[in-house]
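Quick one: structure below, then a few questions.
A protein chain is absent from this complex, but the other protein chains hold their places.
Then we have subunit A:
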């Protein structure tokens, strides 16, 4: 956190000054570790084993916050008799089909609900379309009434299922698997549990490298299970905080730059699953389900009205037919491979530098070199704009500049201080930014670019009578009269308004399913409440309560902590005076507190839904998790996840360690692209794993930003970390003859890159399964352009993805490291090919 989020880390320091204990778990000793009370080293890629050990500690010592767990989680719900665990099936859950490598999820359901589960075909489509992403604010489908055992004794209740699942994750196993000494591990368990309960809460903070694993979603799930068991969700000082990798990454999923989502986590329609408007709406609202998604039609119709205005009518399903359709995996990695295969002709790159920043840099560059045209908008001439003349493949002869057909259009972009707009940070808070200075020269804002692109497209298609052009012809496109569109008009459109009166909406509950309201992102409704740009509010913390509701604006409804109904007990009273946050005021008959209650304001704690209720009406007075289909926080996920209802330790896709827990080595449902240009290093126990004997991880340095486009171009930042380097332990340096500040090169089945050697005690080998495992670490900031240049660590990484959200496994892999520089020119290809041959990978591919 101190490395990549130094500004946010000030709050950790402040908490430390006030007596908080800071524990840092990381494969390597970083600037965060330097300030922590306790540093806990862990093997990269073994986090579920570590956290599963914490779950086991909590359950076997009965350290859970029992009243909270009983009231607000699904601990008491009874799981189907047909469910079989990884403990029974050697690493697989019941329902696995080896053909599709997907699960038929019906046996994972609660008892009596087996018909509700995803079948393997649907599961397969869900993986193709990363449907797990839709659940950012969206409980996956689950019916309301489920048999329960409040005594938690039934062997099939979630609590007991969970307990059995993690029973083998003992401190001894954690030590064997993660390399964490038992006393160190128990220190974490004791600190975490002791600091949770009625009087205290613990926050779990992770940086997004945690997600970049073939089991990334399950990493976060394990953290969420612990936080639910300890009663740390929906309460002040608790939660699971994702530290985003860039400003407004939260915003870029809320109003998404993702292929499978529309604003507000509405799914992009799928060509066969959502043929009709009605099918699409029902797929979102799940008619029998509890919760606020029941009003999905209002949100969806309002979105379509904001796109197409008067052209969106009830008769034409509000223009549903004009929305694009998913036909499968259109994720960024599939697209790159499609570019290589010549299936994609043109590409827009905005504020992204995949030639350096994305996994498998060589595939990224070769893909872009096979386009007809490429538009790059960036602050500087980045590697993704110059790969055709300066990229590493020019040196190896794979790209010949004179023959590269890609026409690159470089559009200089305005930086965040040169344009107005909002950032949405990890707490879902929107903060309005003023423009400080005009952008230099021809640089323009993103808004300017897209506004004028749309304007020109509309002008070009003005005379077209083709139905395919209607979507663009009918777009509402009024954002002021000046050359630079007015960003506040965009924010107003996002907020939504009543089409009759023109009045801005104050809450998404005002949205209508009849086409009388428009709104660009239902969860953002209220950001322009009362005609005021709420995101621009800057009332100092000293002039309001500690939740600071008048600084910026948070979705939904300016709520700062989600599910904060859980900060009160089932009867609506605060769990303790110290952790008082939102509670039921019986005299006034309403929920009140320091934050906006995340509950219907006047629904009493004693409310119980009538028989057969659904939607909002079905939410009971103690259902704190109101967006979940059953109103409960999920210790066990009966649906919604492709790789299993409970997190299970699998080895990374590339690992030198045979999975000590199961015969199943890696995540069986991980998304793989089995191609000769995307080979995976052999893993233990398979043959040739020893060709790549070391574990590597990559991350950021404080001094640089991601692919370096914003930092390696600046002398003041470049001088602080001027060269690509690799950190190794003294033991590994001795084993491979590496010298401090000397050169080394690192090899995988994809590439060989070179780096200066940094020998440091901050990395030490771990003892795993009775043998020594060396880990090495690299920053991934370097490329061929800028004040300082160097090889790119992401060239080493192949494309293997988490099945739920299609994020790449880029934080752990295996490699070899050797002293000296890598071969240059075409010799480099031969060198890597020889490694592949020794690893037994060349024969398989037939090349």
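Brief remarks on what is shown
The rule we apply is simple: contacts are C-beta pairs under 8 Å (C-beta built on N, C-alpha and C of every residue); 3 or more make two chains touch, one makes a residue touch a chain; residues count from 1.
Basically, contacts and distances are computed from a predicted model.
Note on the omitted subunit: UniProt lists it as "Formate dehydrogenase iron-sulfur subunit", one of the names in "Formate dehydrogenase iron-sulfur subunit", "NADH-quinone oxidoreductase subunit NuoE", "Cytochrome b" or "ABC transporter permease".
Of the candidate positions A:6, A:346 or A:825, contact with the unshown chain belongs to A:6.
Seen from subunit A, the chain kept out of the figure touches residues 2, 6-7, 9-10, 13, 16-17, 19, 29, 31-35, 37-41, 175, 179-184, 186-187, 190-191, 701-703, 715-723, 725, 731, 740-741, 756, 758, 760-762, 764-767, 770, 772, 787-788.
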